[in-house]
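Mind having a look at this structure? Questions to follow.
A single protein chain has been omitted; all remaining protein chains appear in their positions.
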Amino acid sequence: MLGINQFPEYQVPGAVQHQFNPYENNGGSIVAIAGDNFAVIGADTRLSAGYNIFTRNHSKLFQLTSSAVLASCGNWCDSDTLTSILQTRVRQYSDTHENKEISLNAIAQLLSTMMYGRRFFPYYVSNILAGIYEGKGYVYSYDPIGHCERHTYRAGGSSSALLQPILDNQIGLKNMEEKPTIPLTVDRAVKLVTDTFISAAERDIYTGDGVKISIITENGVEERQIPLRKD
Amino acid sequence: MALNDILKHMPSVGDMLSDYKSTEEMDFINLSQNKVLSAPPYSNPVENLAKLHENNDNIKINFDHGTTTLGFIYQGGVVLAVDSRATGGQYIGSQSVRKVVEINDLLLGTLAGGAADCTYWYRVLTSECRLYELRNKKKISLAAATKIMNNIIYSYKNSGLSMGMILAGGDMNQVSLYYLDSDGTRTMGKVFSVGSGSIFAYGVLDSGYKWELTDEQAYELGRRSIYHATHRDAYSGGTVRVYHVKKDGWNLISEEDCLDLHRRYEAEKKK
Partner (left out) sequence: MMSNNGVNFAPFWHNGPAPGSFYNFPQNNIKSNSAIDEYGFQRNGGPITTGTSIVGVKYDKGVIIAGDKLVSYGNLARYHNVDRVFKINENIILGMSGDYADFQFIKQYIDEIILSDFSADDRIVLKPKDLYTWLTRVLYNRRSRFNPLWLDMVVGGMQGEEPFLGHINIRGRSYTNDVISTGYGTHLALPLLREYSEKGPLNEETAQQLIQKSMEVLFYRDCRGYPKYSQANINANGVTVSDHEVKQNWDLALSIKGY
């Protein structure tokens, strides 16, 4: 087929060339913290691309079971596709296992394998999975091609590099000579997540508008929403 | 006849073009056939995946990678030592990666290169090794395990995978050591170091290595080599882990933060 590529002399700045790019950065930040018997996971509610904000009320949290919540951001169409396929598989599992819910660690591995399946055309997403398994809180994070690692706390998305150091300091107590002993309660974890998002909204244009926080305990998942700066 | 039945026989736009159909079935073919990955919708993934990411305004897909790993044989078996840092671009993605993969109670492997590449294919290898046991009623030898892995990796040669692995384990009543990488190399040897910090590790390792090392000396040599690599290579760091592999199985010897090691070695120097 004839196209402008066959006529290099016409490839000047004036000639409009449309180049299709399958990826789009829709921004968004996600944070999760695991406690002894709970997990807290939060995501901002802004959907944007470049300098445009599409919507200010957009959930990036996906409740998969009564004890697992996934947060996904990056290229929204990839997140959308990946999470809906994952939700289908989670449902399929319970339908073929006498309504038993799939466990958190099984979801963690399933997601990793699914993401690696697209090794050569990756889902451009940042995923964090949080939940409880056998009474304990866990957080799993992923790179775009499915490298999965377990953590006690993790930040991902557009301001991951801004948020992770706060968590390293407040929860990881990294490189401190005298480590304070503050117990990590649900309330403190929720406050920390909220605070990190307030900081991110201050410095990252792709993060803001609001935070959705899911608190996962043995009693199920509780959702909260906190407003953020809308600029 | 209902109107709907008539419609079924009419040609549809959708029938003529299957383009709207989902790619899902092929995307997750690896869930049922773990050695098959879905092909990209473009040719030559090495160059074109790169172009795809180059053309993005502000998208940079960073996969976790960066490493120093080593392994050597001495009279008492094999020592494997690794760091624990994973970097995505300039950002330290993690300081707590477990770069020694415990394949079964006889075999260990180290990972360098793409973290997802290595962990995925190690998982496939683990399942292959277990299947071998079930089929043959005996443990797989390291030679056979590395050959399986090598065959898989070779089938993906030039597709952009990045892996450098050292495998150690019991093999016909002796302990041996193999090096594999994503070019399809598979070599047996006595001393290997892999990763961005490997030259620094080799410097220490080669100067202290001899066959007659005691267990304690061997652990310390591995540890010190990785420590020096974490000190000089920006892409290595975190925790230094040392494993000992013997004919009848492996042991985790130590896990130490390289800051603690730094202070200890510094104190030793001053004595």
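Residue numbering begins at 1 within each chain, and the chains themselves are lettered A and B in the order written.
Basically, a residue touches a chain if its C-beta (ideal position, glycine included) is under 8 Å from a C-beta of that chain, and two chains touch if they have at least 3 such contacts.
The shown structure was predicted, so the numbers you read here are calculated from the model rather than taken from an experiment.
Of the candidate positions B:Gly71, B:Gly109 or B:Gly160, contact with the hidden chain is made by B:Gly160. Touch with the chain omitted from the figure is made, among B:Thr146, B:Ser176 or B:Ser198, by B:Ser198.
The omitted chain makes contact with chain A at the following residues, 1, 3-5, 16-20, 22-24, 26, 47, 49, 52, 54-55, 57-58, 75-77, 80-81, 121.
Touch with the hidden chain on the side of chain B covers residues 2-4, 7, 12-14, 19-23, 41-54, 60-61, 63, 65-66, 87, 113-114, 158, 160-162, 164, 181-183, 185, 194-200, 232-233, 235.
By definition in this document, only the chains that are shown with their structure count from here on.
Per-chain Cα centroids separate chain A from chain B by 25 Å. Those residues of chain B that touch chain A in the shared complex are 24, 27-31, 34, 37-42, 45, 49, 52-53, 55-59, 61-64, 86, 88, 91, 93-94, 96-97, 114-117, 119-120, 159-161, 259. Put simply, chain A touches chain B in their complex at residues 19, 21-25, 50, 75, 85, 110, 112-122, 124, 143-149, 151, 160-161, 175.
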